[in-house]
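Shown here: the complex without one of its protein chains, the others still in place.
Going in written order, the chains are labelled A, B and C, and every chain counts its residues from 1.
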Amino acid sequence: MIHAEIIRKEKLTPTVSTLYFHWNADVKPGQFVMVWAPGTGEIPMSLSHIGKEKAFTIKNYGPSSDMLIKLEPGQKIFFRGPYGRPFSAVNGKTLLIGGGSGMASLHPLISRNAFGLIAARTREEILFMDEFESGNVSVTTDDGTFGIRGNVLAGLKDLDVDSFDMIYACGPEVMLYNLYKHLKDKNVNAELSLERLMKCGIGVCDSCSINGFQLCRDGPTFTMDQLRYMNEFGTEKLTFSGTRVSVH
Amino acid sequence: MIHAEIIRKEKLTPTVSTLYFHWNADVKPGQFVMVWAPGTGEIPMSLSHIGKEKAFTIKNYGPSSDMLIKLEPGQKIFFRGPYGRPFSAVNGKTLLIGGGSGMASLHPLISRNAFGLIAARTREEILFMDEFESGNVSVTTDDGTFGIRGNVLAGLKDLDVDSFDMIYACGPEVMLYNLYKHLKDKNVNAELSLERLMKCGIGVCDSCSINGFQLCRDGPTFTMDQLRYMNEFGTEKLTFSGTRVSVH
Amino acid sequence: MPKGSLISDIGSMQLESPLILASGILDENGYTMRRMLEEGAAAVVTKSIGSTERAGFTPPVVVDLGDNLLNAIGLSNPGIEHFKEEISIAKGIGKPVIGSIFGATAEEFAYLASRMQSYGADAVELNLSCPHVKGFGSEVGSDPSLVEDIVSEVKAKINVPVLAKLTPNVTDIVSIAKAAEKADALVLINTVKAMHIDIYARMPTLSNAYGGLSGPAIKPIGVRAVYDVYRETEMDIIGCGGISRFEDVLEYMMAGARAVEIGTALKTYGRAIFDNIKRDTIRFLESEGIENIEEIIGAAVKK
Partner (left out) sequence: MPKGSLISDIGSMQLESPLILASGILDENGYTMRRMLEEGAAAVVTKSIGSTERAGFTPPVVVDLGDNLLNAIGLSNPGIEHFKEEISIAKGIGKPVIGSIFGATAEEFAYLASRMQSYGADAVELNLSCPHVKGFGSEVGSDPSLVEDIVSEVKAKINVPVLAKLTPNVTDIVSIAKAAEKADALVLINTVKAMHIDIYARMPTLSNAYGGLSGPAIKPIGVRAVYDVYRETEMDIIGCGGISRFEDVLEYMMAGARAVEIGTALKTYGRAIFDNIKRDTIRFLESEGIENIEEIIGAAVKK
């Protein structure tokens, strides 16, 4: 395991915090690490900051994320990586579509040329809105407490998706699948960063696979073309024990 | 093990042959390999040729060297290496002093600036005499059938050892020890390549050690200064089982 | 030299090459197994399946040791009833799928084996050797009389070949091999009992503390086990442990293996490993003038 000291912590929303640390590694947008909460668990986590100072932006879901989010500056964090295929770099106008903590992996892509479409459950859970240039961001909330009420598709209605050189998206599989269906017959470049259970992070355990591709290795980012041949995408997945269940 | 095909074989004397092969490696004068005679044994062997074409010059002593010397072109040889500290390179006049098969390790050092002092048991066992410039070689034989009768020291009488920029020597330990005693109070640069039992070649088994230095790793070449502190040199050694015996 | 020169057989099962995907690596999901077969594996072994669903251990379940790996997945599996669909998906392409099973008693193994056969598995592999789950695996596999019972019971119930996978974590693997002699073939070896401690966290890295070591580190241990058992029995052997290059395949085969299973190397070299090793092996056979790979099986063994 790599270990680093937490140098700073920022609470972004009631359930989301960012932990900053120094790690001398070349990490590209979309890559992730396996973060260890000793005694509790190990979970995949994108790098939300990839400069000299690195950071995770963690949402509190269960025991491991809970333990991690409670760590304070001065304490150690443990992780291994970086893993996974990064988003590909493009010049030009980009559209970043993030659902929930999916915004964490898109954060390094925020730039002057980037337009953000942020989906959140409710107003106080909106992530990184202020980091986009003014006028370059649109927000949807499930409960309508901010921006457009509804899901990402509602937010897309007002956007001319063809006008972007690349669309990057990250979020829950159902959201991404709906997005995929919305985009698949359009003339767009898009890369979707998927989320599935990951036990090993290094391509051996098969817990993250979609149609024989390992999210941890062949992904987590996939192009529209790759997704076209994946009938498990958006439909079925395996549970922690390996039982086949519906994604919904 | 590395393996190579023998491409040529030259019989140099009744007991010595050279086996040529291709091996794409950077080997320096004085370095050696461990040569495997499958089913029979494994023995240390200097590279007598270190250009693109490599070679061993083997003297028939016992079972392993016997098996190796009987190999024919087209057959495989097996070895590992290169090992050991090479002779250091110098500009200027050099004196090469070789006893018996010790000439093999000196062979790559033969040049226009090199003077050879070759010690052999008898006339027909003299090695590489013709490869020195005419007038640049002197020979001793134990039985007086060629050159000066006697051992290396007899051959040294006529030479002005101070006039050489470097003396390189290789041969049986008793010869080298006599040479060392002869040279130690003179103002000369000399490197002696020692021979001792070698089981591993890689510095673990201790069978080749002199005063805690491993011939296979710290040697086989040593400077006069290094030898000065080795009271085992020329006096005692361990047998194959590790029993301490006199070198003589 | 035609590709056919690599054909192997294990009992009644015909393999287009000796290269099989080992149990537990990329073989939980039927689609993944199918992809492994499409991309060059001659057969796949499923991850080990038990009679009821088991979550297995909480991550960390692997420690990445460079080329080597430590794992304690903990026999995570959906239970045999839920595994039918994965087998059918995997079998879509027509190549052999070998069902791996684990249990605590001979009856449990026999039940699981007949289910696997009914799902269409082309052979059944008995995991007698997982080193890190109490009550299963190597605890079972180090008891010769239990091994004998399990193999007999399973052989009595199914027709497809039965492979017994043994643990190296025993004083004398030959005696266990002999206890399993009714099997159609042995698979040697499973992982070696091991552990990694994180010195900054001051605790074992695996949540289960103990795990199994795999990868090149254990190849010399596996080769020795195959050599030993080949010399002392007449059984067919499938080599396993640390295979990542064609030389490794040949070492195992010269020690007596008819075929091999590859696991951890998938991590290091990816799915292309099967085709790469196949190509290199054919080149070796050609350059050494070997007509048929059968010739080299056991070639290094003095019987």
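Just so it is clear, a contact is a pair of C-beta atoms (placed from the backbone, for glycine too) under 8 Å apart; a residue touches a chain by one contact, two chains touch by 3 or more.
In this text the structure is predicted, and so the values were computed from the model without any measurement.
Participant: Please provide the labels of all shown chains that the missing chain touches.
Facilitator: B, C
Participant: For the chain that's not shown, point to the residue among C:A55, C:I93, C:A156 or C:I197 touching it.
Facilitator: Looking across C:A55, C:I93, C:A156 or C:I197, the contact with the absent chain belongs to C:I197.
Participant: Return the single residue from B:C205, B:M224 or B:V247 that touches the missing chain.
Facilitator: With B:C205, B:M224 or B:V247 as choices, the missing chain is touched by B:C205.
Participant: Which of these touches the unseen chain: C:I10, C:L250 or C:I277?
Facilitator: C:L250
Participant: Please give every residue of chain B in contact with the chain that is not shown.
Facilitator: Considering the whole complex, chain B reaches the absent chain at 1, 3, 34, 36, 38-43, 76, 78, 80, 199-207, 209-214, 217, 232, 238-244.
Participant: By the contact definition given up top, give the residues of chain C that touch the hidden chain.
Facilitator: Those residues of chain C that touch the unshown chain are 65, 68, 70, 142, 169-171, 192-197, 199-200, 202-204, 209-211, 213, 216-218, 220-221, 223-224, 227, 247, 250-251, 254-255, 284, 288, 296, 299-300, 302.
Rule of thumb we're sticking to: only the chains that are shown with their structure count from here on.
Participant: Is the way these chains touch best called a line, a ring, a star, complete, or other?
Facilitator: The chain contacts form none of line, ring, star or complete graph.
Participant: What pair of chains is linked by the most C-beta contacts?
Facilitator: Ranked by contacting C-beta pairs, first place goes to A-C.
Participant: Would you mind checking which chain's mean C-alpha position lies nearest the centre of all protein C-alpha atoms?
Facilitator: Chain nearest the overall C-alpha centroid, as shown: C.
Participant: Using mean C-alpha positions as chain centres, tell me how far chain A is from chain B in Å, no decimals.
Facilitator: 66
Participant: Using mean CA coordinates as chain centres, what's the chain A-chain C distance in Å?
Facilitator: 36
Participant: Please report how many Å separate the Cα centroid of chain B from that of chain C, as a whole number.
Facilitator: About 50 Å separates the centre of chain B from that of chain C.
Participant: For chain A, give me the residues that contact two or more of the other chains.
Facilitator: None at all.
Participant: Touching two or more other chains, which residues of chain C qualify?
Facilitator: Answer for chain C, listing residues that touch two or more other chains: there are none.
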